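As structure tokens, the structure follows; a few thoughts come after it.
For this depiction, one protein chain was excluded, whereas all remaining protein chains were kept in their positions.
Just so it is clear, A, B, C and D label the chains in written order, and each chain counts residues from 1 on its own.
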Amino acid sequence: MTTGFWHQVAAVIERDLLRERRRGDVLWITIPFGAIALLLIPLAVGTDAALLRQIGPGMYWVIVMLFGVLVAVGKASSETLPQQDASSLAGLDPAAGFVGRSVSSGVLLLIFELVVGLVAVGLYNISVIGIPWLVLTLVLAAAGLALLGTLTGAIVNSTSAGTTLVPLLVAPLSVPLLLGATQAYDGLRFGHSILSWVLVMATVVLIVAMIGVLTARPLQET
Amino acid sequence: MTTGFWHQVAAVIERDLLRERRRGDVLWITIPFGAIALLLIPLAVGTDAALLRQIGPGMYWVIVMLFGVLVAVGKASSETLPQQDASSLAGLDPAAGFVGRSVSSGVLLLIFELVVGLVAVGLYNISVIGIPWLVLTLVLAAAGLALLGTLTGAIVNSTSAGTTLVPLLVAPLSVPLLLGATQAYDGLRFGHSILSWVLVMATVVLIVAMIGVLTARPLQET
Amino acid sequence: MSGAPLVELSGVGVRIGSSQILRDIDLQIDAGEIVGLFGANGAGKTTALRLIATLIRPAQGRGMVLGADLTSPDRYEIRRRIGMIGHVPGIYPEMTLGENLRYSARLAGVATTKIPEVLAAVGLAGAIDRTAGASSHGMQRRAEFARELMIDRSLLLLDEPHSALDRDAVDLVEGLIERKADEGGAVIIVSHDRDRINAIASRSVELTGGTLT
Amino acid sequence: MSGAPLVELSGVGVRIGSSQILRDIDLQIDAGEIVGLFGANGAGKTTALRLIATLIRPAQGRGMVLGADLTSPDRYEIRRRIGMIGHVPGIYPEMTLGENLRYSARLAGVATTKIPEVLAAVGLAGAIDRTAGASSHGMQRRAEFARELMIDRSLLLLDEPHSALDRDAVDLVEGLIERKADEGGAVIIVSHDRDRINAIASRSVELTGGTLT
Partner (left out) sequence: MQSQTRIRRWPWIAIGLSLAVAFTLSMVSPADSVQGDLVRIMYVHVPSAWLAYLAFFVTFIGSVAYLITRSLRWDRIAAASAEIGVYFTGLAIALGMTWAKPTWGVWWTWDARLTLTAIMFFVYLGYLALRRTTDDQVLRAGRASVLGVLGAIQIPLVHFSVIWWRTLHQPPSLVRPDGPAIQDPMMLAALIGGVVAFTIVYVSLMVKRIELIHLEDRKVDMESAVERPVAGEAVTAPELGASS
């Protein structure tokens, strides 16, 4: 990975964040909507404070996962063919494109996690403990979901036939991520070691990142 | 409303369903991820059967609502300007466009509700009671969310500043829908009359439909 | 229609956001006219076509198109009689060319039985079941012309109709334009190729910095 | 580069899905050449350009472009030296024209300080901060030419470069094409306007039903 590679990654991130800022669909639709969703859950399952406290963290992670993957899929497949051609001919390494897109989705996801997290903490009276570890799981989850969504998006976008089924194969990869995140939080709450869960998440992140980088070129072929 | 109006509605429905069948993003991405989300909740909040049974229906409705609106928003704003111009100049009444798009989103949502519902029933051991009423609430919810999402999508499409407006529109209206759906289910479960909740939902559906039809023209203006 | 102009703009201006794109446009187009519309890049030609197609509301002035005021709800009724072909094809890439035409036909209330015929007229008889996305750019533009043939329009607005079309197709288009004028309709053609347009147009106007000169 | 052809295709075929779009293409283009590529709508011209731009893999035959085999990973390295302008602008409508160029420059490793200069060269100095979506079609195409000026390409593939450009801009494009050839690059121009192309091209080839004739 040369410096050229990282310059390209930076260019892609800048592009994605600029486009998002102008369109505002994550910032102004997904995030407020996620917050509203959290607000509505108590209406749906009943306003029992103890129950809410118990299921709060789980709900939080489920919503983060749902939105996260969909946001990342959407971002990854929001380019037209002429736009892709122009990027390729400016020399964009498909792997750099994958990494850049994952990072920008990851940043948006992290913002989403934080905003929705604040709402969740406020509404469900969730205790915030072990901040450094919590931040680590948040970052790992954002990275994992962003990578997963970007990969799915790349697959959906690739024109070769027969790829429609692939999301079905990719989706299960989100299970260990979510499991890691919730179990890590439980571990923090009850004072167990959460290292193993963090490692599970890190492993998933690495695996998806590797798959993404390795398949970036073949997926781009038409 | 002339027969011409309903012919246009039919044409729009046919167009939307054809496009969806060819792209397959609801069928192959949204539905699998929605099902997985439900699968993850027990992992996230703990596998206590009684608890799951209690929160299951509420969770189901929250997920349906989240996805529903997002899918419908996406569908409604997935047209390019030249495509919109061409439809307008073929004489498409904006109101017919609104109705047609809502129906096609509603159909997709109903499929989503059914598939994810089967998963929910299986996972949470939810009892299926009062089938005719249940079906009615499913249909009303699908219709309401589809209308809401379509209206929102039309707004996003028409203004650059429109995106900020979306959550504000969605929030007030999704509350009674979600409320109606969950309370109706509770009513069925405990043998109360659910007529009033069904009426609440029907009212929302009617109100949104009316607003959508009434504002279709001003919203299309540029 | 007897003698009333198809398009009549007086003092019309168009604003998008904070910029005044068109200003003080006076234009009258009668039945049977073929009008060339020239102007530099960014002069406002496409905007003018969309204005006449009732797709943009004027911010100033008064305009009538096919008897409907540009600001009244009447304009929704006459849209069906205005055809427009823009820079980028307005068809759905996931649908076949036939399905695209079927969609337009059903919106416009035209019999769908005409589809094979109009596709054959633009030389696409064999491509009826090809998805638009898998058709070449020129084929997509031809399909748009097929749509204009199918829905019987009174007013045709063409934004660079010659681009992307091969010589056969260009002949076809020029035939269509002339027939439309003969039938008592009107055509506005935007182009940068003045020689070509002057050969078919009955007159031409020039747009400079948002005003007609 | 000394004397080796920039493009060398022998027996190349392209298949998309189940259809054979191009067949048995033999083509050699040397430095300094300007080649016109003609053909009816749907003949495969755009596909041929994308093939030469290494964006489509050949299904049969062997091809070398700028020294890289079309099927080897080398092709990723030479893409930077190939410029292409297609039917539809490949820029991001949410970003300004300046930002679009900045993005391309950073991908290609070119200094971003050249941006104002190349935008001025295509007559868009005043539009650097305008979003691409709020620019006219011709302005977007001009911005694409600015990109090709900025990234120094060895091979330019132009799909109907004259469409959407006014007369001033057309002169610019023809100047650019000729300069590229003088500097030892090569240009392939797809067009339906044979007279115009024959005036600047050193030779031309014709594509009929997927084969060169």
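One rule holds for everything that comes next: a residue touches a chain if its C-beta (ideal position, glycine included) is under 8 Å from a C-beta of that chain, and two chains touch if they have at least 3 such contacts.
Just so we're clear, the structure is a prediction, and the values are computed from it rather than from any experiment.
K.L.:
For the chain that's not shown, point to the residue among C:10, C:28 or C:208 touching it.
P.N.:
Counting the whole complex, the residue in contact with the absent chain is C:208.
K.L.:
One chain is left out of this view; which of D:23, D:50, D:102 or D:142 touches it in the full complex?
P.N.:
Within the whole complex, the residue contacting the unshown chain is D:142.
K.L.:
I'm checking contacts with the chain that's been left out. Which of C:57, C:114 or C:196 qualifies?
P.N.:
Only one listed residue reaches the unshown chain, and that is C:57.
K.L.:
Where does chain C touch the missing chain, residue by residue?
P.N.:
Looking at chain C, the ones touching the missing chain are residues 15, 18-23, 39-44, 47, 57, 59, 208-210.
K.L.:
Write the list of chain D residues that the hidden chain touches.
P.N.:
Listed in rising order, the touching residues are 114, 117-118, 120-127, 130, 136, 138-139, 142, 149, 168-169, 171-172, 175-176, 179.
K.L.:
For the chain that got dropped from the picture, name the residues of chain B it touches.
P.N.:
151, 155, 158-159, 161-162, 164-165, 168-169, 171-173, 175-176, 179, 204, 207-208, 211, 214-215, 218-219, 221-222
Simple rule for what comes next: only the chains that are shown with their structure count from here on.
K.L.:
Which neighbours does chain B have in common with chain D?
P.N.:
Intersection of chain B and chain D contact lists gives A, C.
K.L.:
I'd like to verify one number: the distance from the centre of chain A to the centre of chain C, where each centre is the average of its C-alpha atoms, in whole angstrom.
P.N.:
The separation of the two C-alpha centroids amounts to 45 Å.
K.L.:
Considering chain D alone, which of its residues make contact with at least two other chains?
P.N.:
If we look for residues of chain D contacting two or more partner chains, we find 16-17, 87-88.
K.L.:
Using the touch definition from the top, which residues of chain B touch two or more other chains?
P.N.:
If we look for residues of chain B contacting two or more partner chains, we find none.
K.L.:
Is the chain-to-chain touch network here best called a line, a ring, a star, complete, or other?
P.N.:
Basically the chains close up into a ring.
K.L.:
Okay, what are all the chain pairs that touch?
P.N.:
A-B, A-D, B-C, C-D
K.L.:
Which residues, counting only chain D, touch chain A once they are in their complex?
P.N.:
Against chain A, the touching part of chain D is residues 16-17, 50, 53, 55-57, 73, 76, 79-80, 82-84, 86-92, 94-95, 99, 103-104, 106-109, 131, 144, 147, 151.
K.L.:
Which residues of chain A touch chain D in their complex?
P.N.:
Going by the criterion above, the answer is residues 4, 7-8, 10-12, 14-15, 18-19, 22-23, 80, 82-94, 161, 217, 221-222.
K.L.:
In their complex, what parts of chain A are in touch with chain B?
P.N.:
For chain A paired with chain B, touching residues are 23-25, 28-30, 32-33, 35-37, 40-41, 43-46, 51, 54-55, 57-59, 61-63, 65-67, 69-70, 73-74, 152, 156, 164-165, 167-168, 171-172, 174-175, 178-179, 182.
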